[in-house]
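Here the structure comes first, spelled out in structure tokens, and everything after it is commentary.
As you look at this complex, bear in mind that one protein chain is not there, while each of the others sits in place.
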């Protein structure tokens, strides 16, 4: 079996210098939430399924009892207006389990991207702060100074030496390896506590991305999910507080 | 050395659209118990041994002092009646140690299955509940809605989003990768506490499978084993209870 | 770089159906001690060095400050008498780190063995008991009943289902994979506490092996080492006892 199995769904689309956008599982699931919302919102179509020996040996079970082998998927979308570009959108169930598998997957995706003449990549992710975030900023990193400067105009924040440990996983690799393929790119990272899935951070990322892409995206669904998560977070906080107070009371009694 | 070594025992059998049935080690060893009982009961013949670099580097020692390199094995059985189908049965000592090895093994087996024109797969396993099970249900997952509906008629239970984590290992992979080979399939999972080997759960799985396959299987041996395990389980429970009571007594004294 | 690098030292020897004997590091280092003593005692000559990406990335430093990349080595010895056979002897610094690497190494060695027309293999190892051993027995496992019976005559003990976990590592793999190459073989396991290197157990193994091979081996050096280790073991035991008594005294005081 090949390390990576690329499976086309239907016939290959014809795209004009599409932009590749990645959103795979990660901190706060920010990237995946953002891209799944984008895919649904613009009605992008799946055209490639990617299977890999470096994903877990696992099938998911759909609500109707049927199974789905874990994978990554590529969707495409054709520009509707003059100031828009065609898109290829990457999402999936997992990133590669091993370092080697992550490189292999990123490289496979870049080879597909190359075959479609991709010149620019956006990778989406979360930037875990480990504390509550009122209004999440979107941090950036890019393959060139020109892009850094361009992104600053859209409100992306570039902080010296942040993230300190660099970017780990597909969001970094696609940019790093992409350069070897002559592609330029930007990583957009939404600030997030990182404890729960974070639609608020995904919304912040998507707000900027939609401006860059000149695509209008209805964000009400993400806002609804964000309120849901906010409720869960509040419940967890009051539970914690309850436990803490309980302890204090006990220590008073004891 | 090849990743996987396929070794034919004797001459290749001629089979007519056989059904592939898998039962490898797993939770409660349900799948392996079920298929080994089936193999013995119908007198299936071994025709392939599969060795892999992803199995442990280990030989077992037989009672007579001879050795056996750990492997997976394929058996075949030719239909005796008109409403039966030829079978290929897969069992073995281990599943692959790594994710990559599991994919490689499943793929190798599917390539063999393809060469025999297999169209349908049944994978057998346990569904660990972590608690005592009076009468184990058999849960299912399948590659199509048609099969889900068909299996419901045999008493297989399909619960929404259960198992929540999907199916991990050969039982899931053979179905998931099998679809890429154009095969359809069903996973039958017997409920089991998951602490000990569970012949009762294996019997529940085999009862349904034998109906689906129109094969009569004498289950008395599995029932005998189930009673043995039940005795051991009772002894463990009374032992535990003894320890708990002992503790209570002590805490009373102290 | 190849997975395995085979490097001939000097010109290839011409050997007549040699017997392959393995003694790699393992429990009590019994196999390695035995074969190194045998190599020195009969004056076998190194003719192959085996390097592998699955050994640790490590060089050892010799007493004179020069380095040695960790490896496995093959020695040969040509029969001196009519009732003797030519020998290929395998020893080394490490076994493969991963399961896959162990298979690869065993297979490489068997391919070399095949090229020399090896028909029979002896693998040497320890059988860890986790307790003191007065007179170590030598346990066996073999590829055929005929060999089991033959070895019993030399005093090798075959106990039903022992070792329970089978044989793990090169000593098992060379026999298990060797069968696929049409070679027969025997594993000789000297009983050992398994805590320290165990020349006494190595001597027990070598005593039997030398009879099987009709080769006289001077074992005085192994006996001397065994006495040294016995002294160290005694010191450790009295140290332990001292600590235990010390604790008892303290608990008396406290």
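Letters A, B and C mark the chains in the order given here, with residues in each chain numbered from 1 onward.
Criterion: a residue touches a chain if its C-beta (ideal position, glycine included) is under 8 Å from a C-beta of that chain, and two chains touch if they have at least 3 such contacts.
Since this is a predicted model, take the numbers as computed values, not measurements.
Within the entire complex, contacts from the absent chain reach the displayed chains A, C.
Within the set A:56, A:92 or A:172, the residue that contacts the chain not displayed is A:172.
Across A:64, A:99 or A:117, the single residue that touches the chain missing here is A:99.
Counting over the whole complex, subunit C has residues 1, 5, 7, 51, 53-61, 63-70, 97, 101 touching the chain that is not drawn. Mapped onto subunit A, contacts with the missing chain fall at residues 96, 99-100, 102-104, 106-108, 140-145, 148, 158, 160-163, 165-170, 172-173, 175-177, 179-180, 187.
Here, only the chains that are shown with their structure count from here on.
Chain contacts here run in a simple line, from one end chain through to the other with no loop closing.
It takes 90 degrees of rotation, in steps of 5, to superpose the Cα atoms of subunit A onto those of subunit B. Note: centroid distance subunit A to subunit B, computed from Cα atoms, is 37 Å. Here the CA centre of subunit A is 53 Å from the CA centre of subunit C.
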